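Only one structure is covered here, and it is reproduced in the block below.
Missing here: one protein chain of the complex. Every other protein chain is in place.
Which chain is which? They are A and B, in the order written, and residues in each are numbered from 1.
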Amino acid sequence: MHQRTETLTVETRGAGLYEITDQVAGWLRQVGITTGILTVFVQHTSASLLCQENADPEVQRDLERFFRRLVPDGDPLFRHVAEGPDDMPAHVKAALTAASLTLPIHAGRLALGTWQGLFLYEHRRHPHQRRVLLHAIGDATSGTPGGSLPSPPLA
Amino acid sequence: MHQRTETLTVETRGAGLYEITDQVAGWLRQVGITTGILTVFVQHTSASLLCQENADPEVQRDLERFFRRLVPDGDPLFRHVAEGPDDMPAHVKAALTAASLTLPIHAGRLALGTWQGLFLYEHRRHPHQRRVLLHAIGDATSGTPGGSLPSPPLA
Partner (left out) sequence: MHQRTETLTVETRGAGLYEITDQVAGWLRQVGITTGILTVFVQHTSASLLCQENADPEVQRDLERFFRRLVPDGDPLFRHVAEGPDDMPAHVKAALTAASLTLPIHAGRLALGTWQGLFLYEHRRHPHQRRVLLHAIGDATSGTPGGSLPSPPLA
């Protein structure tokens, strides 16, 4: 049984979904865990994680439209306002989505469905650097990881 | 340390919760992991997972009533409408619930609370075949798994 860890840094430019599937999948090909589980964890409370459709970008914008209407900036309900009108709504949106995701690894790849992608979901308006931790545990091969996969792009 | 994996197929007949506790528990008895963790992952973005009360079926219907009111079909907010009025609401409901769950395995059984069950939550109106991946990692016995448990029903 082997373990591998990595920290991704995601540069955000305002609220919305930022796809990280390629970075995660590229790292996974490199580390050579063939069967196991991947834990993805965001080290922030005003950004979160989503596993969502990555085919039509309008889906990602509609998700953002919905959450912005459900948890509007500047809502007078909130008292924690010192960090701006988008701060407390950001915490709420993070609570409504995910801080951690765990995904099976099969044949050296993330076992995502056809239309699934991994996203960092930024809830603040201003640019941020977000840290996403990756942890893989499972069986590793000694040779080329991932069977018939092409060479790892991050190697 | 051992790993076991399985794919469940859940046939849905419209929006609502479909309990999968028995299939998951039955598979777990078969594979003989006594202490460890189970990861459940849904390979779709218009269906999701819930760990919820399985005693009174009215709870499941009330959950569905709430989510249908919170994210109504045909909401003019949404622009991703090509796949029908229930498609984008399905993605939103999936974002509000869970794509993955991780549960401890204790004495060869899922460590669920007394009233807890595992559910696939279908968000589309029409029937679908949904794939749910199971991954167990932990210590395995060589003899009968799960101590005093009866024979596995799926064996």
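Here is the rule we use: a residue touches a chain if its C-beta (ideal position, glycine included) is under 8 Å from a C-beta of that chain, and two chains touch if they have at least 3 such contacts.
Note that the structure is a prediction, hence the values are computed from the model and not measured.
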Chain A, residues in touch with the chain not shown (by the definition above): 1, 3, 5, 39, 41-46, 70-71, 77-80, 88, 91-92, 94-96, 98-100, 102, 131, 133, 135, 137
Touch residues of chain B, complete complex, unshown partner: 1, 35-37, 50-53, 56, 58-59, 61-63, 65-66, 69-70, 96-98, 101-104, 106, 111-116, 137-139
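Please note the rule applied: only the chains that are shown with their structure count from here on.
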Between chain A and chain B, centroid-to-centroid distance (C-alpha), Å: 21
